[in-house]
Every structure is written in C-alpha cells, then in structure tokens.
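A protein chain is absent from this complex, but the other protein chains hold their places.
Order of writing sets the labels: A, B, C, D and E. Residues in every chain begin at 1.
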Amino acid sequence: MTAPASGLVVSAHPGDFVWRAGGAIALHARRGVRMKIVCLSFGERGESQGAWKQPGMTLEACKHARQAEAEAAAAVLGAEIEFFDAGDYPLHLTSAMLDRMIDIYRELMPSFVLTHADADPYNVDHPEAARFAREARIVAQAAGHKPGPQVSYNAPQLYAFEPHQPEQCGFRPDRILNITEVWEVKRRAFEALPAQRHLWDYYERVALNRGMQGGRNSGRPMTYGEAYSSAYPEAVEAFA
Amino acid sequence: MTAPASGLVVSAHPGDFVWRAGGAIALHARRGVRMKIVCLSFGERGESQGAWKQPGMTLEACKHARQAEAEAAAAVLGAEIEFFDAGDYPLHLTSAMLDRMIDIYRELMPSFVLTHADADPYNVDHPEAARFAREARIVAQAAGHKPGPQVSYNAPQLYAFEPHQPEQCGFRPDRILNITEVWEVKRRAFEALPAQRHLWDYYERVALNRGMQGGRNSGRPMTYGEAYSSAYPEAVEAFA
Amino acid sequence: MTAPASGLVVSAHPGDFVWRAGGAIALHARRGVRMKIVCLSFGERGESQGAWKQPGMTLEACKHARQAEAEAAAAVLGAEIEFFDAGDYPLHLTSAMLDRMIDIYRELMPSFVLTHADADPYNVDHPEAARFAREARIVAQAAGHKPGPQVSYNAPQLYAFEPHQPEQCGFRPDRILNITEVWEVKRRAFEALPAQRHLWDYYERVALNRGMQGGRNSGRPMTYGEAYSSAYPEAVEAFA
Amino acid sequence: MTAPASGLVVSAHPGDFVWRAGGAIALHARRGVRMKIVCLSFGERGESQGAWKQPGMTLEACKHARQAEAEAAAAVLGAEIEFFDAGDYPLHLTSAMLDRMIDIYRELMPSFVLTHADADPYNVDHPEAARFAREARIVAQAAGHKPGPQVSYNAPQLYAFEPHQPEQCGFRPDRILNITEVWEVKRRAFEALPAQRHLWDYYERVALNRGMQGGRNSGRPMTYGEAYSSAYPEAVEAFA
Amino acid sequence: MTAPASGLVVSAHPGDFVWRAGGAIALHARRGVRMKIVCLSFGERGESQGAWKQPGMTLEACKHARQAEAEAAAAVLGAEIEFFDAGDYPLHLTSAMLDRMIDIYRELMPSFVLTHADADPYNVDHPEAARFAREARIVAQAAGHKPGPQVSYNAPQLYAFEPHQPEQCGFRPDRILNITEVWEVKRRAFEALPAQRHLWDYYERVALNRGMQGGRNSGRPMTYGEAYSSAYPEAVEAFA
Partner (left out) sequence: MTAPASGLVVSAHPGDFVWRAGGAIALHARRGVRMKIVCLSFGERGESQGAWKQPGMTLEACKHARQAEAEAAAAVLGAEIEFFDAGDYPLHLTSAMLDRMIDIYRELMPSFVLTHADADPYNVDHPEAARFAREARIVAQAAGHKPGPQVSYNAPQLYAFEPHQPEQCGFRPDRILNITEVWEVKRRAFEALPAQRHLWDYYERVALNRGMQGGRNSGRPMTYGEAYSSAYPEAVEAFA
C-alpha cells in the first residue's frame, strides 16, 4: 500500500554515479529500495577524451554513445535513470530543468539524496550539480510552488559522495557505507565505462581503503566501503 | 549471556551531565542500557557560587554538598556515578586517574561515550575533560597497556554534548536526540541542583528549540531534543 | 540640519525581519533612528503554508495578504518598508532591482545594515538576499555608477542576523544587542504574522537565551537579546 | 623550437595586476617568460574616482584614459595585455568572453596563472574574476570543447595574489616571491596609475613587509616580496 | 570614589607589548586608564640575539639588561609593569604564577585584556601566554578560589593583538584601534629596544597600513592603527 522507500542520485556526468555512489545504488536496489538517478549531462565534452580521438566524432554521436554507457551502468546497478541533457563543461541548468527536478523530488519522495560535494576546485560541474540538487530539494517544500492537494513531502537527508581528490574539496566523510555485498555489482558497472578504464583500479583501491577505515571506526569488519558526508543533522531515537 | 549495552558519560562538573546529557542518560537507562557517569570534579570551586555565600563554608563541606546533589541527579536519571575528585577550575587529572578511566572503558565496553566539546573559550575544565575522555578511549586500545587475555574492546563512537554557548565553541550538531519521552525525568534531575535554578528555564528552552529543529530536520515531530556532535565517521549498512 | 542617523534592513521574506531583527528595528526607531526595511519578496510561495491550504488561493491574493501582514509588522516596529516583489523560492533579483537597491543605499546613507548570513543550507533565498545586500553596498561606492555631485557615501557596517539553525549556517555571533526595553514591541510584531504562530514561542525562547548569554558576556543583566555577526572590522577610538 | 615558458595574469581592474602581481610579471618577463595579462575591465566605474571628479567625464572617456594607463603599466612590466571590456562594479562576463578566455589558455599554455583570491568581502569583481579564471582553466581541458588535433594542454597551477585586506579575505600565503631585483620596475609601474597615488606607499610597505617575512621563512635575505596562495598541490621530485 | 577604569596586558616577552599593543597602552594611559603589563619573561633566551653576541654574557646579565629595557618602554607608554620571570623558549608557567595572575585580575578588575593570539606556528611562548591569560581570566570567576567577601569581578573582554605573520596564525582582526594621537609615544617606546632596531620600521609600516585599513572600514581617516581580534561577543545597547 505504502510506496516503497526510494533514493535519489543527482550526478553531473555518467562516471560520477558509478565511481562515487555505485555501491549505494546497488545495495539499496537489492533491498527493494527504488533508486533513481538524475544524470544532468552525458559528460560529452569533458569526460569523453576517448571519443574525441575518433575521426569524425560529433557532439550528437558522442552524447548517444555516452548515454548508452550510462544506461548500461544504471541497469547493472538496478536503478532508473533520467537524463537532463544540460550540457557539460559547464552545465547549463535552466529553470525548466529546476522545475522538473522539483517534480521528481515530489513524485519520488526519496528518503535520501546522494549528490556531489559543494566544492571541487578541479571541476565546475560538480559543485553546480550539488547546488542544483539542494535548490530543488528546498523549493519542493514551498506550498506555493504548483499548489495543490498537500503532499507529505519532507526534504530528505542529503549525502555528498566522494570527490576525486577529497581533501582538496574540503570533503570530510561522516558515514562509511558497507558495500561489500554488492562490490561485484559495482565493479561490473565499471565495465560499462570502458573509456575510463584507468579509473577502474583507482576506485577499487578507494573502495578497499574506505572499507578498512569503516572497519576501524566500527570494530566490525568491512571489505569495501563508500564514503559520504551528510548535509543535515540526523534526528535519532537512541545511540545504542 | 552477552553483557547489556552500555554508555559512558564523562563530565567535568555535576551540572554538565544534567543540563547537557540528562535526556540521553534517562532515555537509554529506561531502555535497559547500563549508563555510567564519570564526574571528574564536584564543581566545588567554580560552579558553587551559592555555597560560597554561606558563612563558614569549607572546600570539604562544599564538595560533600555537591556530591550529594550529583548523586541525587544521577539516581533520578537512572545512572551509576563515579567521582574522580580531580578538583575544578582547573581540573588536575593525574596519571592514576587516566589509568582508572582506561579501566572503566575496558570494563564497561560502552557502545557510545558522551562528553564535552573540544573547545570552550568560557571554561578550561570542559576541553580538558574532553581531552581526557578521548585519551583514555584511545589508550584502552593499546594491547601493551596492562596486557592480558585479549578483550574485544573497540573504541566507541564519541558524541560531544552541547556547551552553554554553542557557536562560540565551534559546536555544530549532527545528531538531535529525541528526549521527549524522558523530558519529565530530565526536568526532575534539574531539581537536584537547586543552586543553579537560573539555568533550569534556560535549558528547558534549549530542549524545546532543539526539539523543534529535530522535527524540521526529520519531518517527524519532536518536542524536546538534545544536540550532539559526533567525533568519528559512522559505519552504516544502509541509508534507508 | 544633518540627516538623522539611519539603518537599513534587507530581508528575503516578511518573517525574517520580524523574527531576526525586530528588536533592533524597534530599538533604533524608538531612539529616532530612521529605519528602513527592504523586503525582497512577500514569502508568497515558500512561507505561506497556511494561505495555500485555503481553497481558491492565487499567487496574487497570497502576495496581497502577506504584504498587509508585513506592513503591519513594520508599522508596529516603527519602520518604513519597501517591497521588491522579486518572487521567492527562489528569489529572482534583476539588475533593475540592484539599481534601486544602490539608490537606497545612497539616499538613506545608513550607518548600519542588517541582513541574512552568507550561508543557509535550509534556504536558498537567505544567502541570495545577503549576496544582493552586499553587492549593492559595494557598488554604491563606485564613482562611475550614476556619476554626479559627489555624495559622502561610506559603505556601512553590515551585521548578519540570526538564522533559524545558527550552527548549521556557520553563524557565530559577535554582538548581542540588548532588546529588553522593546521586547513587548517585537512580541506584538509577531502577532502580525498569525500564520506562523508556531514560531512565536520559538523566537521568544531564542530572545531569552540570547539575553542570558548577553548578560554572561558583559556582566550586565540582559533579559532579551538578539545575536548578530559583523562582516567588517570596526574602527574604534578606545577599548574602555 | 619549443615554445618559451609563459605565464597568465587574470585581473579584474588595471590596478590589481600592478599592486598585486607587478613584481611577478616583471620578474618572469625579465627572464624571458612570455607574460600575458587579461584585464577584464578598465576599472572605469569603481576605481576611477579621480576621473569622475572632472567635469564632463563620460564612460567612454574614462575607459580610454584607464586603458592608456593600464597599457603603460603593462609595458613597464614587460607584459602583453588584452582587455575584455566586461564592465566593472559589477563585471558582466559573457559566454563569448569565457570562450575567448579558454582560447587564451590553450594558445598560451601557461605554466602558471595569477589571479584574485576566491573571496573578498570588499569587492564583488575580484571573486568573480577568480571564478572566471578558474572556470576557463578547467573547461580548456575538455576534449569536446572545440575538438581538434589534440593539444597537450595541462591545466596550470594557479596562484592567488594578495587582496587589499588579506585576513578579511581568508588569504593565507604559502609562497613569498622574491621581487627584489625588479622592485624598481614595479615601482615605476605604479607611476602609470597617478590617480591612485595614495596606494603607492601602501603597496611599497606591503612589499617590504612581505620581503622581511620571506627572509624569516627561508633564512635567506629578501628585501621586497609578493605573497601568493597556491590553489592546487604541487607535484615535486624532492624536498632538498 | 569608583576605581578608575583599568586595562591588563599579558605579554610573553618585552618586545610583544611594545610592537603589538604599545599604541593601545599609551592611548588608554593618556586618558587616565590604569594600564598594567604582566611580562611573563624577559625574552632572555629567544629574543636577545644581540646580547648573546657579547663575550661573557650570562643569563642573569641578559635578564637584567632586558628588564631595564622593558621598564623603560613601559614608562614611555605610561604603564605599570610586573615581571613573572617564567623563562622563555619555552615559558615555564607554574601554579604559583597562575595564582598570582588570578590575583591580578581580581585586584585590577580590568575592563579589557590584551594578549597574544591562540596560535603562532613560529613561536611556542605566544600561544602559551594566551592560554595562561585566558585560564586566569576564567578561574578568577570561581567563587571557591580563595573564597571571601564577594568581589564584583566580571571576566573582561579579551583582545588578541597582532602576531608577526598574522595570516599564518589564523589572526583575523575585528577591531582596528586608532592610535594616531599616540603614535609618537609608541615610536619612542621602540627606542627602548635598540637590539631589535630591524623591527622598528617593520612595525611602523604595519601601523600605517592598519591605519589605512581602519580608514577604509569606517570612512573616517586614520593614520596609524593597531589590529585586534576579540575573543567574546560584545553586548551592545545600539548599533548607531
């Protein structure tokens, strides 16, 4: 009767949801949580070096190729995916896109959102995606935005996933998610992104080291982990 | 068979565990968690203005009076209490006290610790108590400290409770504990501290405003809350 | 002969100037300081939950109702009010509005400005209002902006007023304004905002606790206070 | 055969590259490094108080006068200069300007960039110039931006130069450049900006004090210095 | 009848109160404020390079020479001075010294305290002096410390004076004191410290640049200034 729990991922480019949140997506999907990815661009200009080495490549062709890869990765992870085609390097997010993003929040009513950290001195699209995900999360609360029968929308907790060089982005994890049971799924999603093979091992090492940190912090073994930083205080009913 | 869950509170003075963590203590105690308070001093010099206005007051008399109050408050909250008698303003924490504190960590094996924030420009005892609680938490891990049959000690999560002027202490809450069901217990513990009556209403207002914030952050109503800031990342198995 | 001293308040929504700066407005108004509020929106979409529960509500009707409330509150506090009708959730501040804002700085020549803090993870309009107030403050200094007979405009000190969850906004007060003598006026201004009755008690508790903090910091009793954070160093002629 | 080393300076107004980076420009130019200044505005509105006191002054006349001054200063320092004429107070940077800025990065292939710090509560153009310089630096890496024969563009290190009130801008220098041998050149460039004579001595004092700090940090004497803050980690082959 | 206003300066070495707070001392002394300097050491080991180049120099001889200089400087500035002879590099502050320091707070009842900033990566004595000054300020409030007829001691505001390399110490000024009228007095106090002649010009430049910043922030001209950072919020009765 009640809608199943759901989670939302807002990703600037296809690679981001795979490297940074692939474990969380696969884990919750496996448990029956409806997972939806909003992929703001195809990464067609800034994260497609391989494609642009091919003779005769065009922007449209590049976008189609990257879309197919992203869809394949989402399928492996068990998530829905919706593309906003906002362009990349830089993103051009319109008010119509904001409107659609707000609708998604209200329709999906996610209990958590995963997106980029607020700062990234190496990338302009990542902070912009985070800003956009946060803005839509907030405006979705406004009763005067598309007023109608009141929905019970509550702005969900928002977790920033790990950027490529975390310390340079001021990223300090406060949650380490145990993704051991879905590691093989995440690893298979890597294979949907063959052009970025040089990152496969990098992010496997990240997962192993975050796993060891997770074990150290909890005293319970963890092999593979993903690091997150929460944006809001958590209301809790007990500590133990 | 397994030991019951337990929680440890490290408090510089009697008032601190009442104002700042009284709700958490009463809540967990009610649920069967063994709660133990280590009260490092009696607050005999720095938090006993009323006593020192009485003619003929001595340090010993003051300590006895404050000890009785602290024991009464702990009893109301449902917790054990152990005093270190380290003096206050400033605390003089010895290596024997550190040794005892480490023993307590190993004996109690708490699943969480509540103590002061790391900084407080209004108080020298609060940061010192926090430093001490953290040091003992760490040294208890050292296999070469009183070596013997290996215990399964894991260093527990540590939550800083709320200082009197939180922004001046760099305190940023990331947990708001719902203490509504034990509010009346916490309020009764206030009454064990009659000399600080001027703080009763202050901390009732703090609890009400933290409660409203808790409700805002979760979308679930909360009347009374206590704010905490976690020291370490939390290893989690899911977000929803 | 000389113009009376004046103060400027830049507020994203009607509630903000009441909850956060109502005491400062009433206090200075009572002392003959000309107080002017620029209210950037009517809060018609994001802060009018009550209105949108009424059948047949329209944006225009909501704006009119909120404008009347804001005017009533400003009248109680003794201040002028000018509305920019920039929309809310999110604000759409145009260059014409910036131009008008700059004119207001030059005409009013305020000796202080009160506005939002730079960050608020719960709200997109608050930081945008702060950015706008700061930009206009700076551009008003440009001799080549509407050049003419030189005015003696000096960019005024800017104080951020208190956000709803101060620690989450990085808000650290460095001024606590004693509003005891005008508390009843501020409280009456609350009554002009009946739809947000749930916040009346919240902000009364904030005022009482800031008052107690003010007293602790100065050694002089203060019953009701408002907290502020200054943006610029203050040039002073003495410390005592 | 190989292109000479080059450096890029992105400056909001003419004064900025003189006061803040004049030593670095002259020093590298003297050593055969091709130095190019991109001056985003003429400072015609916000930094031309003297001009606007002249009767009949127009925006165009002011821009011409400031352009001549800026060209004279660049010539003294030994650098090329290109103006974007983006207006000032505030800057209006268009996507065509971003496109041109990206081309400059790719053509010049600078080994370092000097620009403003990310924050300046006294000025809206400085942070905007920094944002723009960083965005172009990043987008120039995108293979899909004007795709073509692959250039070996590497995003260069970026050093923020010193703002007017460094502590208020969160500016913490991590490089002090020894400009002693070109001090006289920098000082002569000051003279190209006669309207800001009140700053000549100020920035001479800054240079002398930064020089003394440089000497203290290295143990090698330095008379005149310029302070910088690097944006990215530096890959190094040794420490000594 | 009432005691005159008073101010307290806690300085690690003789040079500190001269370079960093000499203007504030002279200014308040001229206005009849009783100014007292507590000089924790003679700077005999770490700030007496000149002395140690003299053949046959001993620690006692060095201390006497530096004491004479410090007394001469204090006399020029119009202040009392008390030495704690705690040694320097590093300071060895005993509990007897803490006790004496507390007595001074209670006897002097200063309305403000000037001391070092909390951090200085170039110096171990400066942060230790700041810690000591803060601890005594707090413990002086404890009714149980030397209990007796209640004095009306209120912990005073504490201003950190400017370290040698302010940005490296996290020093962000929020007060700029106008010392123009006593500049000549401060400059004469420099002459009491002939061995550090290389710093005379440095700190004259600091004063001139802080003065210009003071003028910029207030719109009122200031020639010489001293920068300070307040430790506690200020309770205020109005903004204008």
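Following the convention adopted for this analysis, a contact is a pair of C-beta atoms (placed from the backbone, for glycine too) under 8 Å apart; a residue touches a chain by one contact, two chains touch by 3 or more.
Just so we're clear, the structure is a prediction, and the values are computed from it rather than from any experiment.
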Absent chain's touching partners (shown only) are A, B, D, E
Contacting the left-out chain: of D:Leu27, D:Ala51 or D:Ala189, that is D:Leu27
By the document's definition of touch, the residue of B:Leu59, B:Ala72, B:Met109 or B:Val139 touching the omitted chain is B:Val139
Where D:His92, D:Arg131 or D:Arg175 are the choices, the one touching the absent chain is D:Arg175
Missing-chain contacts on subunit A, rising order, are 122, 164-168, 171-173, 201-202, 205-206, 208-209, 212-213, 216
It is residues of subunit D that touch the chain not shown, namely 5-7, 24, 27-28, 31, 33, 111-112, 154-155, 157, 159, 173-178, 213-215, 217-220, 222, 225, 227, 230, 232-240
Had the left-out chain been drawn, it would touch subunit B at residues 134-135, 138-139, 141-145, 147, 150, 231-233
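The rule we apply is simple: only the chains that are shown with their structure count from here on.
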Moving step by step through touching chains, the smallest count that connects subunit B to subunit D is 2
Any chain touching subunit A and subunit D at once appears in the list C
Farthest CA centroid from subunit B: chain D
Rounded to the nearest Å, the gap between Cα centres of subunit C and subunit E is 38
Listed in rising order, subunit D residues that touch 2 or more other chains are 122, 168
